[in-house]
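Have a look at the structure below, then the notes.
Heads up, one of the protein chains got dropped from this complex, but the rest are sitting where they should.
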Amino acid sequence: MIRSTHLPLVITIATFVLAFTLCAWQYPSMLSTRVVANLLTDNAFLGIAAVGMTFVILSGGIDLSIGSVIAFTGVFLAVILRDTSIHPLLAFAIVLAITVAFGASMGAIIHYLDMPPFIVTLAGMFLARGAAYVLSTDSVPITHEFYDTLQSLYWKAPGGGRFRLTGIFMILTFLVGVIVAHRTRFGQNVYAFGGGQATARLMGVPLASTTIAIYAVSGGLAGLSGIVFSLYTSAGYSLATVGVELDAIAAVVIGGTLLTGGTGFVAGTFFGILIMGLIQTYIVFDGTLSSWWTKIVIGGLLFGFILLQKGLTWATTARKKPATDFAAQS
Amino acid sequence: MPHGMNATLKRIMPQLVILAIVLLLNVLVFPDFFRIEFQNGRLFGNLVDVFNRGAPTALLCIGMTLVIATKGIDLSVGAVMAIAGAVAASLVVDGHGWFTALLGALAVGSLCGLWNGVLVAMLRIQPIVATLVLMVAGRGIAQLITEGTILTFVNEGLIHLGAGTVLGIPTPVLIWMGLGAFITLAVRRTALGMLIEAIGINESSSRFAGINSRVLLVSVYLISGFCAALAGVIVAADIKGADANNAGLWLELDAILAVVIGGNSLLGGRFSIIASLIGALIIQSVNSVILLSGMPPEFNLVIKALIIIAILVIQSPTVKHALYILRASAQPIQPFEKTEREEPTQ
Partner (left out) sequence: MENAVQPVLRCTGISKFFPGAIALDEVNLELYGGEVHALLGENGAGKSTLIKCMTGAYRRDAGVIHLSGEEVSPANTKDSQALGIGTVYQEVNLLANLSVAENLFLGRQPTRYGFVSQREMQKQATEILQEFGLSINPAELLSSFSVAIQQVVAIARAVTLSGKVLILDEPTASLDREEVDLLFSVIRKLKERGLAIVFVTHFLDQVFEICDRATVLRNGRIVGSRILADTTQTDIVTLMLGRQLESKVHDRVVSEGGKKLLELKQFGKRGVIDRFDLNIREGEVVGLAGLLGSGRTETANLIFGVMQADHGEALLRGEKISLKAPRDAIAHRFGMCPEDRKTDGIVGDLSVRENIVLALQARQGWFRPLQRSKVNELAEAYVKALDIRLASLDMPIRLLSGGNQQKVLLARWLATNPDFLILDEPTRGIDVGAHAEIITLIEELREKGMSLLVASSELEELVAYSTRVIVLRDRRQVRELKGDEITTQNIVHAIADEKTDQALRETA
């Protein structure tokens, strides 16, 4: 059964299906497992970070720091694997602990100092990027056999598509994200938060711990995204992933989540990512179109979805279901 | 007006103190910081550089101050800079004069501001969302204009705007100071400033008092677009080319920071353009300290972040409240400061 709230999600999926059909119709070779596999692999890091961003935006906040955190994670891993002999898995654990703590402290500042998330995470963005610079200004290659092992793991589908570990990782993250959003009390609290902080508090949602947890999740997922990105590029570079937060926000909005919070789906973000990836793939296939069309089309899509949501909000407030239709015998 | 002067001075005192401290740090790490020389018909010196390099942020924060005063925000200014630079460059490359190029760029920038303003004021889209559209699409549009290359030009008139001097003073310095002074006068000598503040503080009351909030809202975004276009032209002129990818990249964040450091509340209301401009100078002076101290430039961002966090924490409502309680317990509150607490009506 389709609820009215699912409409943005349905439209996002329909947009993706329609776009993919059009692309495949024009370039039949796009209809291959190779394209699909690359779509997942190339956008894996962005997708994982966008899951965190979805939670933040659902709660009515914003996190500008994730691009910097991804870069920091990459550089940290590269440097620690170069300078020490610890196992990458241990390095992953350390870096995840750092990024979770980083996000949590931003959440704490937002809550306890009562400052807007925009400004706090902006400072966080500078701090994380700066920390990456301090570690190394050069691109540091990662050469570790464990990395080679991870990178060589893939499932070759008929048709030549290579479904790599990182793509699988992104899908897993989305699955976990969906479950957390809809099947846990934390997820429900995030939605409640986005619906109105004052009301949520009256209804017993713990403000401090929820805020801190939301930004910790976002920081941690940015860290995970950084790990995936380092697997993708086999290097850590402090100038990498500039502006990824913007792509993540765009994916969340195109995925049907309201930037004002409270309404949206983690699954929608997945299709938002796919739509954005598809645009790039199409431009590559076309060969004559220039890369800047990606930004313009994404901007246009963004505008379209914002207008759509505005329209839906108007429509729902204008048409309320009357009481009488639903009153039972009484 | 001695009274007005005193009030302004009092308002910008914290920013002046912070600026003085940062400038002093500059002198500590580089004793010749304040030395200004006059060579080849142009002023040289580190202080001049601070004023010159700070021009783009300073220009952006003029418009941003007005937007934030209305409870809004304009994320698109960096992208608008890129668009304006691209328009100016392509116009001179096509053989138009520098003045036509400047006018064209300013017109396109104002158009971008108008677009944002219509989304915010007419369609009632949240400012952060409305301006995000242009922030994302803007660089693509700029690249479309430059066709993906860094569009270089040799037009002397246009280059003069970014790299030239007038009476020995770098043109960008004159432009931002001139525009800052003009807009400050324009909003303070007319009723504009007060009406903008009224909207930011209480839009409903403003409507009851007969203020046309829609037109005012559109106007502030338009001014913001105009300022961004001017900044874009200067940046392009400075490097003699329009770089759609990097011109004004992340400058919207610097501009917002400058406004916040200038003591303007992100929740709208009372504003001071002068304080924001000093905020922009503070940011540039911090950059200068880091550069002159010979510290590896990679520390730049970390230190900047720490300074910003420190300034913001001091200004945070919670900390302010704590300080207020401390002071209030030390001395009795003035009688008139007691606000009447009525029983909230239902």
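For reference, chains read A and B in written order, and residue numbers begin at 1 within each chain.
Operating definition for what follows: contacts are C-beta pairs under 8 Å (C-beta built on N, C-alpha and C of every residue); 3 or more make two chains touch, one makes a residue touch a chain.
Small disclaimer: the values here were computed from a predicted structure and weren't measured.
Of the listed positions A:Phe16, A:Tyr191 or A:Phe305, the one in contact with the omitted chain in the full complex is A:Tyr191. Contact with the undisplayed chain is limited, among B:Ser205, B:Asn245 or B:Thr318, to B:Ser205. Where chain A meets the omitted chain, the residues involved are 3-5, 179, 182-185, 187-189, 191-192, 194-196, 199-200, 202-205, 262-263, 316-317, 320-324, 326-330. Counting the whole complex, the residues of chain B in touch with the unshown chain are 1, 7, 189-192, 194-195, 197-198, 201-202, 204-212, 216, 269-270, 334, 336-346.
Here is the rule we go by: only the chains that are shown with their structure count from here on.
Rounded to whole angstrom, the centroid-to-centroid distance between chain A and chain B, based on C-alpha atoms, equals 30 Å.
Contacts from chain A toward chain B in the complex involve residues 62, 64, 112-116, 118-120, 122-127, 129-131, 133-134, 137, 238, 242, 246, 249-250, 253, 259-260, 290-300, 302-303, 306-307, 310. Of all residues in chain B, only 73, 123-126, 128-130, 132-144, 147-148, 244, 249, 253, 256-257, 260, 266, 296-306, 308-309, 312-313, 316-319 touch chain A in the complex they form.
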